[in-house]
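With one protein chain held back, the other chains of the complex are shown just where they sit.
The letters A and B name the chains in turn, as written, and every chain counts its residues from 1.
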Amino acid sequence: MSNRRTKHFLSDHSQELALILIIVVVGALVQLRTGGSFLTGSNLNELMRETSILIMVSCGMMMVIVSGGIDLSVGSVMGLAGMIAALALRDHRTIPIPMLFLIAISVGAVCGIFTGFVVAKLRIFPLIGTLGTCDVLRGVIYLFSKGVWVSQADMTDEFLMISTGEFLGVNYLIWFALIIVIFAYILMGHTRYGRHVYAVGNSEANAKISGINTERTKYIAYIINGMIAGLAGMLWICKYANAQGTTATGYELNVIASVVLGGVSISGGYGSVTGVVLGALLFGMVSNILPLIQVSPFWQRAIRGAIILVSVVINALVARRAARRALERRA
Amino acid sequence: MKTDMGKNGSLVSRLFLHWETFLVIIFAGVIILFSCLSPFFMNYNNIMNSMVNFLDKGLMVYGIMMVLILGEIDISIASIITLSGCVAGWAYEQGCPTLLCVVIALAVGTLCGAFNGFLLTRFKELNSTIITLGNQILFRGLAYMLLEDNSLKAYAKQLKTLAWSKILGLPVILFTFLVMTVIFYYVIHRTIFGRRLYAIGTNRTASYFSGIYTDRMILTVYTVNGLCAAFAGLFLASKLASVRASIGIGFEMEVIAMAILGGASPSGGRGRVGGVILGVFTIGMIRYGTGIINVSAESLKIIIGLLLIVVCAIPNLRQIIADAREARRGRTVA
Partner (left out) sequence: MSEYVLELKDITKRFPGVVALNKVQFQLKKGEIHALMGENGAGKSTLIKVITGVHKPDEGHIFVNGEEVFFQNTNDSAEKKISAIYQHSTTYMYLSVTENIFMGHELKNRFGLLDWPKMHGMAKDLLQGLGSNIDPRTLMRNLSVAEQQVVEISKAVSANAEIVIMDEPTAALSKRECEELYRITEQLKNEGKSIIFISHRLEDMYRLADSVTVFRDATYIGTWDLKDLTNEALVQAMVGREIRDLYPKQEVPIGDTALEIRNLTRTGYFRNVSFEVHRGEIFGLTGLVGAGRSEVCQALCGFTPYDSGEVFLNGKPVHFTHPAQSMKQKLGYLPEDRQIQALLLSWEIYRNASLASLEKYKVPQGIDIRREKEDAQRLFDQLLVKAKGIAEKVSALSGGNQQKVVLAKLLNMDLDVLILDEPTKGVDVGAKAQIYEIMTELAKQGYAIILISSEMPEVLAMSDRIGVMHEGHYMKTLSRDEATQEKLLAYAMNSEEMLKGGDGHE
């Protein structure tokens, strides 16, 4: 019995285990290659800091993808929320920091409501609908900023502390990521709503039969995704100490790559927060390592594309093998 | 419950059920609006010169239209433009003659399209969303690997005449668009291939059971789509007089908007060439008109994005309203 359970545990969590293995092996190889400059405390802290925003946004995106959708507009949402928070700071230098968070998250929520409306209410094919919202929101950034940048000079030290300050020796950004991960973990695994997201992604028709309000479930997923993206957008401008019209352009692709790498099924219904965090970590690690091993930064985009394709193809092949085995057992 | 009113209705009401009728109205509305806003709008030379600014996307629209008819999607086309342009530019730097470079550009586009189609038919578990998304990043990434941050001017300058000269008094790009329209009209609406295209988009399983080589068709359509993108890339390079890895970003949205406005649908089996022509020119005129009245490129993005959303929503509206009414009725009874 316990043997059988171990076997199921291994097969149900094979993606996570494989990711851990890859992360360890890649880490060890790079450690050897760079003569020990990779696995140092400061570099690891830096790596985590770099990856924390990616991890957060991936958790939001994961909810949307598990519900059977996709959101190409998160990059724009981040840019918009960041820009509005930055403008607020520039024009009212005394504004309290929590107020800025509230602004950024609210902007994200409004964007999420808009995207959710487009996908869940208007029932537009998510890829095309969010392709539209992506450009609309990007345009809205310019309406607000009138094309100007908000630079470090316009920001207060207090504000910039958010990305550099530490609590218990750990960077604030990492704490934010941790909070979002725990939130997502509990939401997706331990609340009624979270499991309904999985049910809708598994089969919308069945979810309706189970009495789940599928439209609302999808709508909320987009709103939460928007709120997380809003928060991440503010942390982004804080980390890079400037906000521009092009902030986080194309970031959605990194996010989707991490989610897919984390084993989330692109057609919905399957995937774990743990997997997504590991996927984002691995993705962030690869981005961090490439300069260390002297890979041109111009290669990164192609490598990202290849990571997406290779991971979905491997997932497909693994699923095929499992199906074939199931058939052989039946025969 | 009368769902087939159109059949018994008069000619006028039947006409109004056609998407194309709406399109003509929208198109006329756009023209009238801009004519009122600017006296320079209705100017033959201005209009002809504006063609080069939107018809490069128009050259891709039939490719994406066929993909949509199949019930698939392709968001990698903008990257295909870039990669084919960059490879051709690079080849020119290596000493290839211009004609060969053009052939290389077209070949690269075709290969990229075929790669999309190959992955899609080979791995049926994956959908076109994720495959073309991955390839969108990969293709542009390859362009960056090749050119890094450089911009190549020599190749594109050889093509300069392409964008700005005229054939029979028409801009070359308009002429090309018209030729492509004739070809695709024939292929999509007259041939067996076209009939099968719609069949696959309407019901893929039934098409397969009717002996249609569905995989081969999908592969062909994606390949042609890649070729169309490479074609558009030639004109884009000629217009910009340079190629670099960042050209054409975001083109896919406008092309998809043109096709969907023209009546194609991502759920497949719908859309006609006539409508798509109107879709191309409606968005083209919006682009041209907003340019004339000095609307910023960013506001134009908002307009086109919203237009795409509204256009996608319209076919769903009837169902959405019916469901809402049903739900309301339910609440009052219970």
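As a working rule, a contact is a pair of C-beta atoms (placed from the backbone, for glycine too) under 8 Å apart; a residue touches a chain by one contact, two chains touch by 3 or more.
The shown structure was predicted, so the numbers you read here are calculated from the model rather than taken from an experiment.
Student: From the list B:116, B:176 or B:207, which touches the chain that is not on show?
Tutor: Of the candidates B:116, B:176 or B:207, B:207 is in touch with the missing chain.
Student: Consider the whole complex, including the chain that is not shown, and state which of B:196, B:239 or B:287 touches that chain.
Tutor: Per the contact definition at the top, the residue touching the missing chain is B:196.
Student: Since one chain has been left out of the picture, which residues of subunit B touch it in the full complex?
Tutor: Within subunit B, the residues that touch the unshown chain are 3-4, 186, 189-192, 194-196, 199, 202-203, 205-213, 269, 330-331, 333-334.
Student: List every residue of subunit A that touches the chain not included in the displayed model.
Tutor: Missing-chain contacts on subunit A: residues 1, 4-5, 8, 11-12, 186, 189-192, 195, 198-199, 202-203, 205-206, 208-212, 265, 269-270, 327-328, 330-331.
In the analysis below, only the chains that are shown with their structure count from here on.
Student: How many angstrom lie between the centres of subunit A and subunit B, each centre taken as the mean Cα position?
Tutor: The separation of the two C-alpha centroids amounts to 30 Å.
Student: In the complex of these two chains, what residues of subunit B are touching subunit A?
Tutor: Per the touch definition, subunit B meets subunit A at residues 73, 75, 119, 123, 125-127, 129-131, 133-142, 144-145, 148-149, 245, 250, 252-253, 256-257, 260, 266-267, 296, 298-302, 304-306, 308-309, 312-313, 316, 319-320.
Student: Can you name the residues of subunit A that touch subunit B in the complex?
Tutor: Subunit A reaches subunit B through residues 70, 118, 121-125, 127-129, 131-136, 138-143, 147, 245, 253, 256-257, 260, 266-267, 296, 298-306, 308-309, 312-313, 316, 319-320.
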